[in-house]
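The other protein chains are all here in position, but one chain of the complex has been omitted.
For subunit A:
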Amino acid sequence: MGSIQRRIGLALLISLLLAGGLLAQGSLWLFDRGLRNYLQSDLRDEAESLLRAIVRKQSGVQLEAQTVDPSFHRPYSGRYFLIDIDGQLWRSRSLWDHELGMPSSSGLQEQLQGGPQGQHLLVYCAPFKRQGLPVRICVAQDYNPVLQAFTRMQQFALGFGAGLLLLLLLAQRWAVRSALRPLEQVRQQLQQLEQGRRSALELVTVSELQPLVEQINQLLRHTESTLQRSRHALGNLGHALKTPLAVLFTLLQRDEFRAHEALRQSLHEQLLQVRKRLERELGRARLAGEVLPGAHFNCAEEVPALLDTLRMIHSRGLQLEWQGETGLRLPVDREDTLELLGNLLDNACKWAAARVQLTIQAQQQAYVLQVEDDGPGIEASEREQVLQRGSRLDEEVAGHGLGLAIVRDIVDSWGARLTLTQSPLGGLCVRIELPRKAA
């Protein structure tokens, strides 16, 4: 998964490097051109003054030393000349023992020539006529100082450019981050929603995200109201079916039926089947499962009331306890969780001798819910069988044998894991691991 921030940063870095590099190199090249053109006119003047210094004396044509610039006489001074006059080659004294080749072309030479002491020479050649003789004069100037200046300038530009680039990247990072802050807020809120720490998204201040947030909120409201409507409808359906069933159960106690015991028994059996099926399917249809992302179960608020209810139902002085971190919230629907814990604890209360304990823990990978009792427990060999669907764990004590089946349904709808083990209290330990969702 790429981040928008990184992508924008990378694109900016590449374009800045390309543009900056081209600009710096291009301006250096233009500057070099301009400088050489400027030096060319100097060198031409130089060549012309050398031409004027060629005079005819009694001994022949010669160069008048006094009129020539003194730097031509100082060895390796950086200024040199070559004069080819009618096949005769004159070299400036400054060349000393360095052999400088006479270029064949005229004008400013494109290539710098190698000079003495590692110098790079800018060479200008021009053909003339003097005293009736063909003269070819080449003047050279050491270009090294300029090259060194260029190198310094390049280094400076590189350092400056790198600093500027860093500054720009930081500024861009800040700009992108502040532009993306609303997105980050929405992301955090979605995460809280997933963990059940909020039930709707807050409206953000940027117009681009507003419709998205509104749509999500609308969807949440819609899902929640659909769930409530269907729960309500199921409640009504249950009411409509269960009251007549209750009437039938009471009618079966009539003396008229007592006279036909076999008939009464078989009617009773069938009614039990209907009731069982009804409870199971209505129970299953009520489950929210993972429909609502904002759902949560606040342990400290809900568990004590549930335990009070169980103490009232099992009024035989059982010691009911629960342990959980303060402020612990499970990211699952409240009613589902109450149904799950209610059934497990109810079951434990039926079997317990004196103690039932509920433990809720938030671990690294999962939420762990444990219901333990000090009753007879279940043999390890029979636990697998008990876990099978529809198995009647609580067959021998009052109840419908439905508890564990509904628990299974809830556990499945959560994608959680149910295991039965031996409790340190002596009885059964039902352990449910609810995996944490990836943040």
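Just so it is clear, contacts are C-beta pairs under 8 Å (C-beta built on N, C-alpha and C of every residue); 3 or more make two chains touch, one makes a residue touch a chain; residues count from 1.
Operating definition for what follows: contacts and distances are computed from a predicted model.
The chain that is not shown carries the UniProt protein name "DNA-binding response OmpR family regulator", picked from "DNA-binding response OmpR family regulator", "Sodium:proton antiporter", "Glutamyl-tRNA(Gln) amidotransferase subunit A" or "Branched-chain amino acid transport system permease protein". The hidden chain makes contact, of the residues A:179, A:251 or A:354, with A:251. Screening A:119, A:141, A:343 or A:370 for touch with the missing chain picks out A:343.
By the touch definition given at the top, subunit A reaches the unshown chain through residues 235, 238-251, 253-254, 271, 275, 279, 283, 286, 302, 305-306, 308-309, 312-313, 315-316, 334-335, 338-339, 341-343, 398.
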